[in-house]
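One protein chain omitted, others in place.
For chain A:
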Amino acid sequence: MKNYKTMVLSNQEISPGYYRMRILAPGFGASARPGQFVMFRVQTSLPPLLRRPFGIFRTGFLPPDCEGQPPKEYLELLYKVVGRGTNIMAGLHHGDRVEVLGPLGRGFDPGNPAEEKILVGGGIGLVPLYMLASHLTKTSSVRLLMGGRTREDILAVTEFERLGVETYVSTDDGSLGEEGLVTEVLKRKLEKFPGASVYACGPMPMIEAVQRICAERKVPLQVSLEALMACGLGACLGCVVKGAGHSEEIPRYLCTCKEGPVFRAEQLDWARMGEETGYCEGCKS
C-alpha cells in the first residue's frame, strides 16, 4: 500500500460514457489482489476535495519506449462517467499528473480450485471480476454472467473470453445477449452446477437478488460492495455497512474500505442493506 504520485499513460473511451485509464505504477502489481481498489485523486488542485474509489481492473507491463529500458508497469482502471470527479478524469491525457493510493481493502477469497466459479457482474461491477477471473482461470472453471441495461453497458466481454471464461450476456432491453435480468441466468446456471460458488459485483438491487438466490440454495457467495468513502484506510468510519447480527443494542458496523470491499455474504446484515447503501439513486436502479 503506497501513495503513488504518478502520471496517466493513456485514457480512452471504450463505450459511450465508459473509459479505460492506464496509470504508471511501478511495483503495484506485485501487491495487488483481485477485489482490491485504489483511491484516485483526479487532480492535485482542489476541488473536488475527496479522492474517488475505483476497483483495480488489471495490472500489467508496457513494452519500453526504447531498447535497454525496463518495461513500464501500469495499473488499469475502468470507469463510468457519473459526476464531477469522473468527468474530470475523462479529460485526462497521457502525461497528466495524478495520485493513486493503493492497493486497498480486502479482496476475494479464491476458494477451493475444484469448485465451479460463477461470476456475476452488473455494469461497471465487472471491474474487480476481471482481475479475479484472471487468477481463477489458472486453476478453476470460470463462468461470467454479465448484465447491463443496454449493449453499451456490457464491457470487456472479449477480454474475459480471452482468459478462457465462458460468458453469458443479458441486457434489460435485449440489445445484446439474452433479454432480461442476469439473475435469471444465474438461477439456471446454479441448477446446472449445484456445487458452484458465486462472486458478485454490481448495483445493489442486483447484489441483493443474487444474495437471495444463493441463500435459498445455500451457495457460497462473496460480494464486492460500494460505499461512500473519504479516506479508504479505515480512519474516517464513513464507509461502514451493517454486519450480520447488527442490532441497536449490539451494533456491528463493518468498514467497507478496510474489512471489505469484498465480504462473504454471511458477514452482512441483508435485511436493511439496500436502505443502508442507498446513497445514490443511480446505483440503486
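Methods note: contacts are C-beta pairs under 8 Å (C-beta built on N, C-alpha and C of every residue); 3 or more make two chains touch, one makes a residue touch a chain; residues count from 1.
Everything below uses one rule, namely that contacts and distances are computed from a predicted model.
For the chain that does not appear here, its UniProt entry gives the protein name "Dihydroorotate dehydrogenase", which is one of "(2Fe-2S)-binding protein", "Dihydroorotate dehydrogenase", "Acyclic terpene utilisation N-terminal domain-containing protein" or "Helix-turn-helix domain-containing protein". Of the listed residues A:Asn3, A:Asn87, A:Asn112 or A:Thr139, the one in contact with the hidden chain in the full complex is A:Asn3. In the complete assembly, the contact with the undisplayed chain comes from A:Ala235, out of A:Ala215, A:Ala235 or A:Ala271. Remark: the residues of chain A touching the chain excluded from display are 1-3, 41, 46-51, 99, 101, 227-241, 251, 253, 276-277, 279, 281.
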